[in-house]
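These notes concern the structure reproduced below.
Every protein chain except one is present and positioned as in the full complex.
Up next, chain A:
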Amino acid sequence: MSYNQFGYYPKNRGNLTSNDATSTDINNSSTSGLNVQNPGTTGNQLYMGDLDPTWDKNTIRQIWTSLGEANVNVRMMWNNPSNSGSRPSVGPKNNQGYCFIDFPSSTHAANALLKNGMLIPNFPNRKLKLNWATSSYSNNINGANMKSGNSYSIFVGDLAPNVTESQLFELFINRYASASHAKIVHDQVTGMSKGYGFVKFTNADEEQLALSEMQGVFLNGRAIKVGPTSGQQQQNVHVNGNIDQGRSSSSLNNENFDPRFHSKNQSLLGNVANNMSSKGNNVSQFIYPVQQQPSLNHFTDPNNTTVFIGGLSSLVTEDELRAYFQPFGTIVYVKIPVGKGCGFVQYVDRLSAEAAIAGMQGFPIANSRVRLSWGRSAKQTALLQQAMLSNSLQVQQQQPALQQPSYGYIPSSTYENPAPPNNHIAASMLPGSQTLNYPDPYSNASGLGLNGLVFYGNNNATNASAASLATDSMGPPDANAQQVMMQGNEAFASNTNAMLNRLEQGSNGFMFA
């Protein structure tokens, strides 16, 4: 599914091999060497981005020759400083996706800049991406604002783990010409991105602009955070950054808001890890956007089994309400507080509650359509109401602390069924365990229905259809199961009887109207 499985995807121009240079001190870092403040080349230097990673100096030169600028000096940016020099590297040598080009004069450079956005000859689908290199731009246009020799850094946090320094730099250079340097902080041991970095500007105004404009901009599917950095503040930022990193990586590992993407993200992560340990340059640039972990409330608590029923007619009694919600699973209690126009149904297990909300949302009960949402148990509600009575603080703050699972959000067990270890009667007879079948709308026949039967003798396939379950219990592998099947038959018989009784007595009015 994921893009990185296709080998011809743009190779990472990233920094994952730059373990030796992952110092957290931005000022001493020489990783990217984006020092464009070359005093010799003022006003005639252009930045060129969007390079194919395999291009080198000669390729760029050829491009410019074909564009009519034969006399250019190309400075490539290699992704590893150790590779960037004359030393031959092992394996494919990749650039960082951009380079600087010195033109004979600023006129040449300005002319060349006009070609920005043009298709590159001989390379279909590639366009020229050009801009003034910072120093020349600043010197020529914003020279007055420039504090020579000074640079202004901002902190960038909440980066996706696969954001490379060049991506970060491109993001900023596209908007702020004075962006001069980007640095991502990596963990020294694992080489993983810590999820934050710094971007240097040569222009203080642009730094301030970036601080206000770049907040929440998406980069590789994640909203980045920007903040000022200096002195003591920078120290704090480091701490924050670490926290951010912890959160982001945990979110990647187990938050997975949507369980369907679980495996995908897992595999991406696996790739990241693999690549890091082996080649370090084979990481997909693409990752499916990651969602923030929702705060734990009654909506997101995976252990919540209480369904709130709003818009309930005052005519409905608890018994009737039970009859509406019973087929979805074993009910702990049904409660209709007096005069509130609502009700509560608590199930034994989560799946029943989910099935009930999905199945009954908007269903008319006594001529009034009910609206369902997650509620809280009677006890928690009492606590909440007490808290709300005693002071006027916000509900959210007053909510009794739910048991916070240390492992973050639990994906619904629909996808990870805790299978009973064995075909053990005692285990399968445990109260509530047989209701695992309920969410499958087709497995239970009559409310209380067949669920008793279908569970016995079957220990894993909770989502399997009634038919397959029945077949399973028909051919039990051992003597134990034989016994189980007989019990199942009794349950079936009594359930059928109960159903027929309901049909018979119901028409005589011996039930709810």
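Remarks
Definition applied: a contact is a pair of C-beta atoms (placed from the backbone, for glycine too) under 8 Å apart; a residue touches a chain by one contact, two chains touch by 3 or more; residues count from 1.
The rule we apply is simple: contacts and distances are computed from a predicted model.
The listed options are "E3 ubiquitin-protein transferase MAEA", "F-actin-capping protein subunit beta", "ER membrane protein complex subunit 4" or "PRP39-like protein", and the UniProt record of the chain not shown names that protein "PRP39-like protein". Those residues of chain A that touch the chain absent from the view are 3, 6, 8-10, 124-125, 218, 221, 223, 257-260, 285-286, 289, 291-292, 294, 298-300, 308, 310, 315, 317, 320, 323-328, 337, 340-342, 353-355, 357-360, 362-367, 371-376, 381, 384-385, 388, 395, 412, 414-415, 438, 441-442, 444-449, 499-500, 502-503, 506-513.
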